[in-house]
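Missing here: one protein chain of the complex. Every other protein chain is in place.
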Amino acid sequence: MKYLSTTACVLAVLATGAWADPDDDELVINGDIEIVTQTAAPAHLEGVMDTIYSGWRFRSDETQSVQADDFDNPGMLGVEVGIDLWNAVEGTEGESCASCHGSPEEMAGVSATYPKWNEEAGEVRTLTMQVNDCRENRMGAEPYAYDKGDAVNMTALLTSVSRGMPMDVAIDGPAQSTWEAGKELYYTRFGQLELSCANCHEDNYGSMIRADHLSQGQINGFPTYRLKNTKLNGVQSRFKGCIRDTRAATFNPGSPELIALELYVASRGNGLSVEGPSVRN
Amino acid sequence: MADGVKPRVRVPKEASAGEAIQIKTLISHPMESGQRKDDDGNTIPRSIINRFTVEFEGENVIDVMLEPAISTNPYFEFEATVPTSGTFVFTWYDDDGDVYTEEKAITVA
């Protein structure tokens, strides 16, 4: 009757989660761009965690490989649209992004520093807000709807040229109060399930939540092409969905709460490479 | 025509005669399956790429019949041999009657 006990063991392992930690795979995009998917946690996470991991390390080999080649990565379709948007003259001033900034490659490194304090405006701005500021005040064009198609395609273009560069958002100085507000949200339990971001992504990353391998919830890979909805997803839309799934009245993309949360969560990934557009489940 | 349909093809620029070359193709297309419903509960009509062909100088490489179970943004990878320099012609056929084509030249040394 030995096989009976073996069966029981297998079932027990399935029930408690066959996977645990992130895997050991390494990501090099197009055989060229080396991506840091694991590094020492930034100083502000001292006592919380020692090592930070990109969400890529928690995905299956099949999903991981889609991101390793730009041709295979459907998120690059959004980048292609982004290039057309970049070069398009829009608005009353007869300008395009390109007429001031040159080629998209000139923006290498920019996305790694967002969200970022804007001195003139006296506020922390996300990359999307900055793009919309340019559109409204320099191009005389309509702002993009927050996290909708063209906004996400444009941010995907801007992250794509920064891939491989380390996330480096500033959390001190004038940005500090927004960062503190984001931190408070991160640790606040929401919804009927009474879950905070930290309950899953800090306390339980590496574990299985039903059939899903929980990551640290890092956002260095946004915008993200999800196999689930087969489109590029903006980070604040993901936050909205995550909080909604705790069965809470959630926040909308572009709201002060999600801007603060984006700054805080981005800072938890300082040191990981920019990966957007990444591929996730 | 479905919005934003754009074919993409990766073919090496050069090959030797008879060499097996790897080709990858991807076309942006929603591949609406006809199984989904909209917010009002009405079935969203099927709208897919139903056929994809690859020819080289009039000779066939592959000819694929696609069903709604092919994922959004249909992707294919396959191998071809070319006897001489020439041009690949890639053709995608949409349910709505539209036809999308892409051509790639290859030099045989």
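A and B label the chains in the order they appear, each numbered from 1.
Following the convention adopted for this analysis, a residue touches a chain if its C-beta (ideal position, glycine included) is under 8 Å from a C-beta of that chain, and two chains touch if they have at least 3 such contacts.
Note that contacts and distances are computed from a predicted model.
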Query - Chain not present in the shown complex, as UniProt names it (candidates "Stage V sporulation protein AE", "Sulfur oxidation protein SoxY", "Ribonucleoside-diphosphate reductase subunit beta" or "Alpha-D-ribose 1-methylphosphonate 5-phosphate C-P lyase") - result: "Sulfur oxidation protein SoxY"
Query raised in the report: Which residue, A:Asp21, A:Glu106 or A:Asp212, contacts the hidden chain when the whole complex is considered?
Result: A:Asp212
Requested in this report: Mind listing the chain A residues that contact the chain we can't see here?
Outcome: 1, 4-5, 7-8, 11, 14-15, 59-60, 62-63, 66, 200, 208-212, 214, 226-230, 241-242, 244-246, 281
Query raised in the report: What residue numbers in chain B mark contact with the hidden partner chain?
Result: 20-21, 33, 35, 54-56, 59-72, 74-82
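One rule holds in what follows: only the chains that are shown with their structure count from here on.
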**Report entry** CA centroid of chain A to CA centroid of chain B, Å
**Finding:** 31
Query raised in the report: Okay, in this complex, where on chain A does chain B touch?
Result: 71-72, 74, 77, 80-81, 230
Query raised in the report: Considering the complex alone, what residue numbers of chain B touch chain A?
Result: 4, 6, 8, 10, 24, 26, 28, 71-73, 75
